[in-house]
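Data block below; observations after.
Missing here is one protein chain; the remaining ones are kept as they sit in the complex.
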Amino acid sequence: MKKIKVAILGCNGLVGRQFARLLDDHPYFELSCVTASPSSQGKQYGEAIAHGSEPNVSEKTGSLVIRKTAAAAVIESGARVAFSALPAAVAGDLELELRRNGLAVFSNASSHRLDAQVPLLVPEANADHLELARVQVREFHGGFIVTNSNCSVAGLAMALKPLTVFSLRAVVVTTFQAISGAGQRGVAAWDILGNVIPYIDNEEEKIERETRKILGTRTGERIQDHELEIYPSCSRVPVRNGHLLSVTVEFPGPVGAEAIAAAFSGFRAQPQRMALPTAPRRPLLLQGNEDRPQPLLDVQAGEPERARGMAVSVGRVRSSGNRCSFFLLVHNTVRGAAGGCVLNAELALKTNLLRGN
Amino acid sequence: MKKIKVAILGCNGLVGRQFARLLDDHPYFELSCVTASPSSQGKQYGEAIAHGSEPNVSEKTGSLVIRKTAAAAVIESGARVAFSALPAAVAGDLELELRRNGLAVFSNASSHRLDAQVPLLVPEANADHLELARVQVREFHGGFIVTNSNCSVAGLAMALKPLTVFSLRAVVVTTFQAISGAGQRGVAAWDILGNVIPYIDNEEEKIERETRKILGTRTGERIQDHELEIYPSCSRVPVRNGHLLSVTVEFPGPVGAEAIAAAFSGFRAQPQRMALPTAPRRPLLLQGNEDRPQPLLDVQAGEPERARGMAVSVGRVRSSGNRCSFFLLVHNTVRGAAGGCVLNAELALKTNLLRGN
Amino acid sequence: MKKIKVAILGCNGLVGRQFARLLDDHPYFELSCVTASPSSQGKQYGEAIAHGSEPNVSEKTGSLVIRKTAAAAVIESGARVAFSALPAAVAGDLELELRRNGLAVFSNASSHRLDAQVPLLVPEANADHLELARVQVREFHGGFIVTNSNCSVAGLAMALKPLTVFSLRAVVVTTFQAISGAGQRGVAAWDILGNVIPYIDNEEEKIERETRKILGTRTGERIQDHELEIYPSCSRVPVRNGHLLSVTVEFPGPVGAEAIAAAFSGFRAQPQRMALPTAPRRPLLLQGNEDRPQPLLDVQAGEPERARGMAVSVGRVRSSGNRCSFFLLVHNTVRGAAGGCVLNAELALKTNLLRGN
Partner (left out) sequence: MKKIKVAILGCNGLVGRQFARLLDDHPYFELSCVTASPSSQGKQYGEAIAHGSEPNVSEKTGSLVIRKTAAAAVIESGARVAFSALPAAVAGDLELELRRNGLAVFSNASSHRLDAQVPLLVPEANADHLELARVQVREFHGGFIVTNSNCSVAGLAMALKPLTVFSLRAVVVTTFQAISGAGQRGVAAWDILGNVIPYIDNEEEKIERETRKILGTRTGERIQDHELEIYPSCSRVPVRNGHLLSVTVEFPGPVGAEAIAAAFSGFRAQPQRMALPTAPRRPLLLQGNEDRPQPLLDVQAGEPERARGMAVSVGRVRSSGNRCSFFLLVHNTVRGAAGGCVLNAELALKTNLLRGN
């Protein structure tokens, strides 16, 4: 199979760099274009990110010359697919323009997540929602947008999916979110060192809306949101990577902790059945120790090597009456961002939505 | 009024030192005895704690010579009241022995919190439970034990009290607990630096049981536990002082956020009416900013000066249907430990349970 | 004595707020004007800083309305003295303009520190350098600029001063600088959490030049820099407040650790003799414990209350041959910034350089 040429929009940030790592030597995709703001234009990518902490890239990827973030530059590069790590303010219009030009856009930006025709995809939870994109394909001559979810939702929706068999009434969730979620300069050390900030702008709204859409039911090319009630409370903690969530779920009747644990452990879905390259063998890892998952110890969970950071860890499953509580941990810049997008693209390719060059 | 002689049991730890600060120049009490483990015996108190970070004490307090933690040493000192900052393993028997000898024990240890005759007291929430102690007074010739609650419960019970008017059905609570809660050497840096640990041994059980007892109804000298359901999930975060709680409360019917906020703001109780020295003027401080309360900024809340760290901060009050969510912050070693005990003693004195020398 | 009206330029930052705390109810000065960037103009000061962590101000100070940072606004306010917490880029010209208008400017900015006529003052080290300002007073009809030093230098120069009796040949110094030194948003959490950054832009140059000037000899109205060699290496550490310095000094001959310790302990200077309000009784506090000074435990050193954070802590004094090593700790936003400036102004007033309204 000839590899499909792909571009990263916004290659210098924490998510952009995770994209680069994941697309380095990818079996389906060939990274041929990286874009950033004008100040980086013309620099070699390897040099531009040499200063940062996040992953090393291959020489080949490092030698790409950074282009300006603009539709023309991407199209000119011959890329058929654009992975977008852009801020929402920039992403909205540019992604539409790329779609009009027939490109497939896999976006981490929130701009189009709630658009009726745009799949908001967590492949283990709602692979079939990808069908929405066919409307776009027809309208835009092969072009379409698929988004991943908010980084906390990526973990929450994954853990709730196997619990839908018990019927979900309500979810109370408190998040402990890592600083990387706000970008490299998003959180000032002065504000967070030795502190917790119990507020993240617009995050609780996203958790409510996106979780309901992802768990929603597709009829043809329409999604009916799930009706579960969601009560989110979000906070920032002095952790580098990994969002931890404390979740209490309410069911119509009693569900034992063992049943919940078994549902987590046994969970496999479309990406596992298709053995997609970036899919973790077990999407939900049930932690045995009573004090896990912990961001520091479990954030990189996922096998094989290519799927590190793609598994969601769950632990401390407790039930009482109609409710069940547990903690989950999701790698916010991998499963909750770049890795989620790449998995979406793999699924799109294997379901023939995405065609080669 | 002649001051009552008091002792601190376990004077060297974080809670012991908060006791010393609060009892320095106290209008009712005169610190005349401090005890610790045999290794500190005979040292001057000021010297023993000179190395630590927590509060300076007066020269007079600093010149006290540390005695061995044993009933005989306390009795010999002439103390009529013992403030106990002992670990539960040691506290259980020693507190009973002191009570048998007619002393009043105000304890931060968990050993006797659930004893039927022992008031588990958060004076703003259940001042009338102090009546339980009268049974003890009769039986032990003036001796009695009064305990404060678990440090997280101290904040939770305070915030829930004014909401009881709306009827409380269920509470889902996730804690972000400071390292000081585990004592000076309780949490290893290797375990918590840049991390969150979603487990604290036996903490969730305490939150359930103690909250129900504190909010329970007294009939004569018996307490009927409150029936609300409590779903706690506890975690340790890299914060020095101040437990932050994310709380979602369920009512039988809709209660608006404004009503909740008004209940918090307007809350005053027995300690405020009596103007007890360590009572904060406003026990619940409603924070206006959308990203508060924060441990670093708000942990010392409370006026006047003597009541610093005694007010509980609440913020981000949101309601939806029958549920209401908010964050609260409680100073775990002040309101949740030493300060709570001292306030209990002040209440006991002013209600004539505690008699002078 | 009638108080002198003073202004704070750049009132919202960490240093500006320390100025406000120190000038609140100051015996010599009356805060009558606070300025900030246009976005804060017109707001009440108390409101503008309510969100921050640093010190509470009195109601009177809090009710000041923020003016635009411009000479006209300051002059209009009737202020005779301006305390400048402005960034160097803005401070340079504005401070000159205020001087031309006859104001006394006490600046924390680096812009004019090396100007020949401008005293670079650490009052315990070089009170007599204030004489330089008389040239300015003559030229600018009473107007003059006095600067404090770089925050690390404030501690270093203070500790070196009493060692000049042994002759100083060379100083090797490594700094551990707190994040507050870079301002509220100066250091990103992503960069410093669990890390050390061994570089601070232009800091090592400042340490060399400023220390030599401060320890220099005044002849009339000229300063001859001290000739000691200085080898500085600067780093940023995840500490909130307090710069720790590891110092090794080289003398022409052997000097014992006891002699050094005695020189530190016995050190008193002009501000102590004059009992200036913000002067610590002992400018250098020799720590007895072998693991001190520590930023967390010692940053607030200084008595009386008004001088908290104004004393420099020294400890671990060791000597070997011609060299002596020790650690020192200086509160970077108090002694190294706002407090240093206020002490300079107090000295200027008491030496009749600064005249009343």
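First chain written, first letter: the chains are A, B and C, and each begins at residue 1.
Please note the rule applied: a residue touches a chain if its C-beta (ideal position, glycine included) is under 8 Å from a C-beta of that chain, and two chains touch if they have at least 3 such contacts.
All values derive from a computational prediction rather than experimental measurement.
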item: Selected from C:38, C:78 or C:198 as touching the chain missing from the view; value: C:198
item: Residue among B:143, B:162, B:238 or B:315 that touches the chain left out of view; value: B:238
item: Option from B:147, B:180 or B:294 whose C-beta touches the chain left out; value: B:180
item: Residue, one of C:295, C:309 or C:336, that touches the chain absent here; value: C:295
item: Touching residues on subunit C - with respect to the absent chain; value: 172, 174, 176, 194-199, 229, 231, 233, 235, 237-240, 244, 246, 248, 290-297, 315-316, 320-321, 323, 325, 327
item: Subunit B residues touching the omitted chain (full complex); value: 14, 53, 179-180, 183-194, 238, 240
item: Hidden partner chain, residues of subunit A it touches; value: 50-53, 193-194, 289, 296-297
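Just so we're on the same page, only the chains that are shown with their structure count from here on.
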item: Farthest chain (mean CA position) relative to subunit A; value: C
item: Mean-CA-position distance for subunit C and subunit A (Å); value: 48
item: Interchain centroid distance [CA atoms averaged], subunit B/subunit C, Å; value: 41
item: Chain centre separation (subunit A, subunit B; CA means) in Å; value: 43
item: Residues of subunit C engaged with two or more neighbouring chains; value: 53, 193-194
